[in-house]
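Excerpt of the complex: some chains, original placement.
Naming follows writing order (A, B, C and D), and every chain is counted from residue 1.
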Amino acid sequence: MPSDLACQDVSKRFGRFLAVDGVSFSVPGGSFFSILGPSGCGKTTLMRMIAGFEEPSGGDILIDGRSVVDTPPNRRNVKMVFQHLALFPMMNVGENIAYGLRCRGMGREEIRRRVTAVLDRIGLPGVAEKQIHQLSGGQKQRIAIARCMVLEPDVLLLDEPLGALDLKLRERMKIELKLLQHQFTTTFLYITHDQSEALVMSDRVAVMNHGRFEQIGTPQELYHAPATAFVAGFVGDSNRWDAAVVRTDGDRIAFATTSGEGMIGHWAERSRRPAIGDRIAVFVRPEAIEVRRSSAEPVDGGEVNRLSGTVESILFNGAASRLLVRTANGQIVEADLPQSGAAAGIAQGEAVEVAWPAERARCFLAEGRAP
Amino acid sequence: MRTRDADRLALFLLLTPFVLWIGLLIVLPHVGVVLLSLREKIAPRVFEYGLGNYVAFLKEPIYLNTLLRTAVMSLLVTALALLVAFPVAFYIAKVARARSRAALLLLCLVPLWVSDLVRAFGWIVLLRETGIVSGALQALGLVAGPVELLYNDATVVVGLVYTVVLFMIVPLVSTLDGMDDSLIEAGFNLGGSRLTVLRRIVVPYAMPGIVSGSIIVFMLTAGSYLTPVLLGGKTSMWFTEQIYDQFITRFNWESGAAFGVSLLIFTSLVVWIGLRLTGQQLATTVARR
Amino acid sequence: MNAAEPRSALLRVCYGGYVVLFFVYLVAPLAAAGVFAFHDSEFAALPWRGFTLDWFFGTAEPRLGMFHDRRLLVGLANSLVVGLIVATAATAIGTTNAFLFERKDFPGKRILFVLMVIPLVIPGVILGISILVFASSIANALEDRLDLELTFLRPGLVLVVLGQLSFLTTITTLVVAARLRKLDGALEEAALNLGAGRARVLATVTLPFLRPALVAGFLVAFLVSFENFNTTLMLVGSDAPLTITMYDRMVKGGSTPVLNAVSLFLILGSGLLALASILLQREPTRPAATTNEA
Amino acid sequence: ETLRLLTWGGYASDEVIKAFEKEYSDIKVEVTLSNNEEMIAKLRATGGSGFDLAQPGFNRIKAAHVEFDIYKPLDLSKIETGRFDPIMLNRVVASTSIDGKVYAVPHLWGTSGIMVDKTKAPDLKDWLDLCDPKYKGRTSMRLARTILVGSAFAMGEDPYAAYGDLKKYQEIMSKVADRLIACKDNVKAYWRGGDDLSAMMLSGEAVASDTWDSTTFKIFAQNKNIVYVPPKSGAVGWIDSFALPKKGRADDAAYKWINFVTRPEIAALMGAKTGAVTAVKGGIDVMPADKKEAIKAAFTDADIANIKWAAVIQPGVEDIEGKTLERIKAATAK
């Protein structure tokens, strides 16, 4: 039966620097929870507190409802996959995996059996005798996980375990990790600064910034309904424009960007209301923006924002290609490149029109800095 | 907290051997030497405290000259060792193939394998008037008669450089090893000539190694005994020889201690000036290996 | 090709030649000393009078070979004993020092660190005399006040050991600390995380990782102890290590090529030791492909 | 039991030790080679412990003991004094008695003079002939008190007489220093150990040097052209003696050793090995034939009469000599 993990108002102070600032969350047993945030936001520190390598300056950490802050790290049944894996170079693969079992004083034969079983499970049968340096990156990755899983931990912590892998391998391991978790049905707590990893793998994601959780939610919630400017900018690609509020009408607000374009957007912050003249940050996803040739007859797509400009540059990237459009006022708008329909084949320098509905322009008070 | 106490206990346990070592073998003995150097002999077995030994030292030009001579020669040896070692270190760290590197470095350690005595002995066998080099030169017809290559300052310098050069090579190799090859390549790529790259990139990068090597070499040279004594000529006095003489042939520990303290102060001063001029720090340069 | 290597062939040859010349310089005196170990004469000087193994195996004066020369053998034994004790102690203290300076924070750490480095730059003579003076004054004081005669405080092997320990500990500390610095803290944390207690982590992860440095430190300390002269000369008593025995032989008795024989023996012995250390320490060679990923 | 000897190179050869250990199977002999200065230095450092028997020159015992308290008196009843040449014994006993206690008995004696390769330097006869420009770069000396004293005699002074008057002695030494500094160019190198010297002489690099007679006799065996020349102004005589370090632990063994090596047959062995004469009755006669011959060839009776036997060194003398030697060493040759 997988265990749940909870943090209650956990903080960590290094001298006068608050690395983790009152973080609370709970992870239901067996689910995949990610913490997503930029470098230095305190992710590793939080994880180290859960593993027992740092003592919280405040708050409590509970596993299955029991506080573990006074349990020394080698007694917590919380295993960790380290950022650079930390496989023991002086032991071979089998010894690495057996290490934790030996610490428990398990018999030789039993250990051998379990090591073999877990190696089968991760799809690497027969590598027990290999040296660590003989493994490929992806294999090391899996050994590091096996080394923890063989101990049947309550919770598995993973600290950016894919960071060291190359691009193509990372893509593959992402999917593989998710499938592994399904197999072991252990609670996973996963740290990353790569939003696509967090979105693809997790049941729920917490977005962390400056030691605090900005939002906790499913990947879809974070993507489609970011709660703060930081989340809107950090999760997924967006156009981000600085603007000033011109008029408000419920959640619908009119604003002018710094380069002078007037637009209409949707107020996305729950806790605060905008006033006229407030500086705001506006986020529009490239896929929300429709691009048409200016020569094409206007269509009423229901959108309210409509700007004309010329194609500054085409960023071809297959299905994920983008257009940079520069409006008359000099505003740069990034939009998905239309690959089919009337707008297909747009070329650099062409005059185009870009348009998007007000609901897709999310507005926040502009205090969060650009990610 | 439990962990705090454990931490404190661990700190205490680690500190104990350190303090015993540094206290009993370094600090207290040196305090002892300083105290001893302040004892003046008035009559057999009668002493009183004072600066007499230092005054005597300063008043005797032979001692001062020897100290200066030792310092100047040591600086010369240091400079030569640097000059000799740098190309070799560069070769080992940057030019040699990865495989031969360890072997070459090991070869550099050859002089360390045997004592000063054997090294000096080897030089004597090589350089004496009836020695191998002289014989070879005669056989080649380069000189008419036997030549005495021993017993002069140049020989002492050659012998000293030999003794200390590895202490220059090792830190140089380790700093140069840490230098990314692409820095050199970038230096060329941006239009630098071989000399420019050496002067503006390689040498500045190797500075910590140069300084730490120089300090160790200088100190070793200034403190060496056998090489200058066995290879030295009629006039070559070395300051350590004076110290040994005071202790061993004159049994005058008090003035020997004063000599020792003077040597330590003087060489430390030279090192301090060197560190000042190059903007390095003792702890960081010497410990960086 | 290598950017650091000269492009012009002439320059390359000159550079290579210089390096070769340098190594000839390094080997020359040792080779010279070694060759005369086989000299069929009682003097290690030209002209060459023929080849003999007497200086190793000769059994009678005046051609007493090193393996039958009791004093040389006693000196060798003394050197070995001193070397082993010093190297063991220096490595042990060096290791605790390394942990102290790499792992602990405490007030005055910087100053203590400088203090730790300093023995490396104190001339050996001064280390020798300072310990001699210190030990003598304690011994004298004990004798005067308590009528207690502690012979180990008088020149002898104990003081030789202490004297060599005084500066060798710095070397071993630096060697071990450098390796300890390279130890990724995550390895130890991983072991803890997998359920090992502190002692077990030390035994299974930390010390195995430090092993190359411990071996290197031990060997360097042993070799340096073996060849040390300056410090030892001041502290030696009636039982002298080999270098002092040889020195006495050279300066006070008449030397014969038996000294060359001993030298050659030492050169070969320490050469083998150095070689062994390299082989022992060689990390498993990594295939080029996997190193990039680390 | 271990007998720790602090002695000169050659004074305790393996042969003698083997014979001794065979006779006294419970005693092991351990030898530390040394010279006059170092013996005192060592004993000073150990406070008189660490060794059971020392062999310093008889003239240097008194001052060192007064200053450092490193010896203990001898019990002459345990020594077979009857074997000794009475002149030698008296000379040593007289010079090493303090407060009526005797601190040393003689062992070996010899002289310091000049060693000459007679084919290359036939007319070298006195100490200062080493400074003869004819032999420029071909002579050697040992920078030690012997050459100072010898040169002083050669310059017509009597340094021993000046021991009591340090000022006078200082004057003499200054003169000697000037002379020897002027002579520096003539000297190829100052030798330090017997090894240096024999290598230089045998290879022909040097043609003459000051040295001990015993050293010369040893080299004579290798090259009959190298002979000992007692200087015209007098060879300097020395007697190495036996003294008990203050905290020696094996006094009995030490006495046994003294009595052992003064046996005629052992004395002969010693003489053969060292070339020095044992201070037993008829010391010269027990020498092996070739050594006896060498000695006879070297010394006329007049030479023997002319030996300047070392005087007991007074406190302060060594300081003056030491400084003088340093001056000579440090001076640049003119």
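Note that a residue touches a chain if its C-beta (ideal position, glycine included) is under 8 Å from a C-beta of that chain, and two chains touch if they have at least 3 such contacts.
Note that the structure is predicted; figures quoted are calculated from it, not measured.
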Whole-assembly formula, with each chain kind represented once in the display: A x2, B x1, C x1, D x1
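Operating definition for what follows: only the chains that are shown with their structure count from here on.
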Contact-graph separation of chain C and chain D, given in steps at minimum: 1
Chain nearest the global centroid, as defined over all protein CA atoms shown: C
Leader among chain pairs (count of C-beta contacts): B-C
CA centroid of chain B to CA centroid of chain C, Å: 16
Chain A and chain B: spacing of chain centres that average the CA atoms, whole Å: 57
Chain B-chain D separation of Cα centroids, rounded to whole Å: 37
Touching two or more other chains - residue numbers and ranges from chain C: 44-46, 132, 250
Chain A, residues touching no fewer than two other chains: none
Chain C residues touching chain D - in the complex, by the definition given at the top: 42-46, 61, 64, 70-71, 74, 132, 136, 139-140, 143, 149, 151, 154-156, 237-240, 248-255
Residues of chain B that touch chain C when the two form their complex: 10-11, 13-15, 17-18, 21-22, 25-30, 32-33, 36, 84, 87-88, 90-91, 94-95, 102, 106-119, 121-123, 125-126, 128, 130-132, 135, 162, 165, 181, 184-185, 188, 194, 215-216, 219-220, 222-226, 240, 243-244, 247, 253, 256-257, 260, 263-264, 267-268, 271, 282-283, 286-287, 289
Complex contact set, residues of chain C against chain A: 184, 186-187, 189-197, 200, 204-205, 208-209, 284, 286-287, 290-291, 293-294
